[in-house]
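One chain of protein is taken out of this complex; the other chains stay put.
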Amino acid sequence: MSDMTTSTEPTLMRRIWDSNMAYSFRRNPVAVVSLLIFAVIALSAILAPLIAPFDPYDPAQIDIMNSEYPPVWVDGSESQFMLGTDDQGRDLWSTILYGTRLSLLIGLCAVTLQAFLGISIGLIAGYVGGRLDSLLMRLADIQLSFSTLMVAIIFLAITQAMFGSDTFNRFAVYFLIAVIGIAEWPQYARTVRATVLAEKKKEYVDSARVLGFGPMRIMVRHILPNSLSPIFVISTVQVANAIISEASLSFLGLGMPPSQPSLGSLISSGFDYIFSGSWWITAIPGIVLVVLVLVINLLGDWMRDVLNPKLYKG
Amino acid sequence: MSEAKTNPPLLELRGLEKRFELDKGFLETLRFKGGRITRERRQVHAVNSVSMTAEKGEVLCVVGESGCGKSTVARLVAGLLTPSAGEIHYDGERIDNRTRKAMMPLRSKMQMIFQNPYASLNPRMTIWQSLVEPVRHHNPQMSKGEVRDRVSDVMRSVGVDPSWSKRYPHEFSGGQRQRIAIARALTVDPEFIIADEPISALDVSIQAQVLNLMLEAREERGLTYLFITHDLSVVQHFGTRVAVLYLGAICELADTQTLFSNPKHPYTRALLSAVPQLKDDRPNHIRLKGEIPTPINLPKGCPFHSRCAYARDQCRMEQPKAVHQPDGSLVACHAVEEDWPRD
Amino acid sequence: MLAYLVKRLFQAIAVMFVISVIGFAIQDNLGDPLRELVGQSVSEEVRQQLRDELGLNDSFAKQYLRFLGNALQGDLGTSYFFKEPALDVILKKLPATLELVLGATIIIVGLSVPLGVYTAIKPNSIISRIIMGLSIIGISIPVFLTAILMIFVFSVELGWLPSFGRGDVVHVWGYWDTNFATLDGWEHILLPSIALASIMLPLFVRLIRAEMMEVLESEYVKYAKAKGIHPGRIYFVHALKNTLLPVITVGGVQIGTMVAYTILTETVFQWPGMGFMFLEAINRVDTPLVVAYLIVVGFIFVVTNTIVDLIYGLVNPTVNLARMGA
Partner (left out) sequence: MSLLSVSDLTVKFAMRDQTVTALHDISFDLAKGERLGIVGESGAGKSITGFSLMNLLSKPGYIDSGKILFEGQDIAGMNDAQMRGIRGNKMAMIFQDPMVTLNPVLTIGQQMVETLQAHRKLSRDEAEQIAIVKLREVYIPSPEERLNQYPHELSGGMRQRIIIAMALLLNPQLIIADEPTTALDVTIQADIMELLLELCQSNKVGLILITHDLGVVSQMTERTLVMYAGRIVEAGRTREIINDPQHPYTQGLINALPQQTLPGHRLKQIPGNMPSLTSIPVGCPFSPRCSYAVDHCRTTRPEPISYGTVRVACHEVNRLHNDTPDQEKQA
């Protein structure tokens, strides 16, 4: 007891630095490098309009005559196009910067939407329980068994057919965010519900009820803060998945149009030229996509190891 | 207990029952029997027609083995569960059918201490936050200074060093956490405390500390306890009256001294003899047949008949009523009732 | 047991009902059957009359019931493009997709169990680290990119394997032609199967590893060690069985994902399965075919999920099917 009273209170920064999480982060070179790479990609995506030498959305800057130049280290390249050009004559480097921006934007917004829906539904289902809970979870089961991609494909295909491709292309970003956001809510809902059920059994929740606190206060002030670890862990994985989903949908022609390409649509447009030897249109955006998703997944892995939450399985 | 006639008891349970549905949803109740699909509901009879009272200042202990429904009784009284039947009266008023809002004034009078000190404090709140929250909630008109004084007073009185305030629960040992949990219950200045196995998760040397603390709090604040435990030596030391529960029903209810000096129900006797004694070398306990049956769809008759050495046909057929004995104890046993020769 | 089956059947019917409503809603809102039937040159009066004859002016519920009645008799409408019953079109494409899923499943099951178990038993060995490193890379590469990469390497650069189509197939029965009867068929199905497996395999390896490591920490494994049981028996009898139980349920869910991913792999490899067909049908706004696909895929999901649940119940002794029944 004496050692408790004599030690001085550490500052907040010191506490964070000393925490288990920060310690294991420093000790884990993979996590450090991943975070660095992610920071570089995210920063260049945010600053794309400043960094990019060309504006891929400006038709005046695009000349079809410049199409399919290889990157500078390959014979027959043009020095102003560092990574070469795509099939429409756009500078690949600029297009990738803008594309990454779109992919990240869609990924993050979609996950925010997922998290909002999933956490609310999961909290309510777990806390209220009973029939409402079984109904919501059956719904989640059904939707999950259909897989996100399937739901998204069907939804996007139908919207595309209903609105026509012009309108669809104009609002593609929002459609993608909405569909990826809505289709993946069960992941969050199930995880949150499982933790809520586990937390609800703990006596501090009973204690709060005996003290007369209302259900809202108990859910938000007591249960939610204790359910954060699994939410953090699945959030990283979900961002990676959302980026992949966006790329897959765009690849199928159900996402971003070629005029406003994300990484996925860029890869898709390059695929047609892969047999003619223009590999870079597919390969370079592909590498960027994979590296981006990989570092996010590696960070997620590290977080899972540190926080070690019991995630919902099955 | 003669004064009980004039004033209503602080707590009164009348024929309290609690059943839990095992099958959730319609489909789960379907059974396939003899070539036909029938509907059948399985229920856990956790508490069966329990009646007892606690006078002001008393320590009413409820003892029994796991699954006997003792914790369910505690949770029913605390309003964490709603009874399936029966009534709970507090200070003369019925409380089991109140809404959460209507319960509010009572929440500061009646508090609960839990078994597992590792789970009974919110791990994401500092000790100070945990202790201040209930005070603010129940006394919105209090100034910051008053709240601080109230909490500091309580902390000091239970031996929680105020310099621990900014720490989180995980930084403390089990005993320290239980002190903090008791402090939390005392911040709202209750008169009645439900203690659900408050010391069974603690080490022997720490158990003594916490029991002493609860004794002091009782003397200083005039508390009444409903004390749930499986440990008979604690009951003997701490309780004024004891209710022995078996499969959700009361076997015997008596003053502590009476119960320990002259146990009447066969189950109480077995339970008492099973406690390992320090200073005798050989166990000589009364061996019970078999094990505790599951409380699903209880058989009729005396709940204890399957393990009782004295069970007769009557015990298998009809449930014994609790009958007052000359020494004031209440016993539910056909053998005791009709004075069968035992041993 | 029977009651359990009945229960599962109820659930399956409920799910199929929801799917059929969605399917019908799509059919009702997407595309105009009249235009497909008669073109644009017909007067409004004739249109209205045709509408009445076709029952298009009936209430939603009435139209849905008719749709449902037809669907139950196997009539899911006629494809605008193929001018054939939609169900027939799909059934012709179904074997190609199922063979692809089968190929991928064999790869996944065959590799994930040994790899997952190995990495769990020896978590610190170099091989385990390599497997785990590869698995996270595998998760991070989208299926279509894996497919493109393999085409580029094995077809374009090396020229070892074909990049599209099913190659030589042998007729077996009904609509079923198989890839597994000729060398050429094997060559054609290899890359698409690997591509389809590429995203599930690492997921399963990691899942099995995580479950197995958890089981190896359990009290009963420690107890088995204390009884002097040989490690081989501990790993493969005590731990593996407990590991695979949760994996089975996850596997059931993943089947759905796999069918969805066939759309991607079939598109890249121009595999003449129903995924490829579905995408084409969407581009052609061939509504009856889209709806029929939806219903057939929904049916496949429901059947496989039910089977997986039953297997789980049979394998896991703590789930007592008999007691749930009687």
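Quick notes on this structure:
Letters are used for the chains, namely A, B and C, taken in the order the chains are written, and counting of residues starts over at 1 for each.
Everything below uses one rule, namely that a residue touches a chain if its C-beta (ideal position, glycine included) is under 8 Å from a C-beta of that chain, and two chains touch if they have at least 3 such contacts.
Model, not experiment: these values are computed from the prediction.
Contact with the chain that does not appear here is found for just one residue of B:Met142, B:Leu211 or B:Leu298, B:Leu211.
From the options C:Phe17, C:Phe60, C:Trp160 or C:Tyr223, the residue with contact to the chain not on display is C:Tyr223. Touch with the chain that is not drawn comes from one residue among B:Lys56, B:His285 or B:Arg312, which is B:His285. Between the chain not shown and the residues B:Leu16, B:Leu80, B:Ala249 or B:Leu271, the one that touches is B:Leu271. Listed residues B:Asn48, B:Ser71, B:Ser120 or B:Gln176: the one in touch with the omitted chain is B:Gln176. Although one chain is not displayed, its contacts with chain C can still be listed: residues 217-231, 233, 237-238, 241-242, 245, 316-318. Although one chain is not displayed, its contacts with chain B can still be listed: residues 65-66, 173, 175-176, 203-209, 211-212, 215, 230, 232-234, 236-238, 256-257, 270-271, 273-283, 285, 287-288, 291-292.
Here is the rule we go by: only the chains that are shown with their structure count from here on.
Pairwise, the chains sharing the most contacting C-beta pairs are A-C. Chain centres here are means of the Cα atoms, and by that rule the chain farthest away from chain B is C. Each chain gets one centre point, the mean of its Cα atoms, and the points for chain A and chain C are 24 Å apart.
Shared interface positions of chain C, i.e. residues touching 2 or more other chains, are not present.
Residues 1, 4-5, 9, 131, 134, 202-204, 206-214, 222, 225-226 of chain A are the ones touching chain B in the complex.
In the complex of the two chains, the chain C residues touching chain A come out as 11, 15, 18, 26, 29-31, 136-137, 139-145, 148-149, 151-152, 156, 207, 211, 246, 249-250, 252-253, 256-257, 259-261, 263-264, 267-268, 279, 282-283, 285, 290, 294, 297-298, 301, 305.
Residues 138, 142, 144-150, 153-154, 157-158, 160-162, 240, 244, 247-248, 251-253, 264, 267, 271, 274-275, 279, 282, 286, 289-290, 293-294, 297-298, 301, 313-314 of chain A are the ones that touch chain C when the two sit in their complex.
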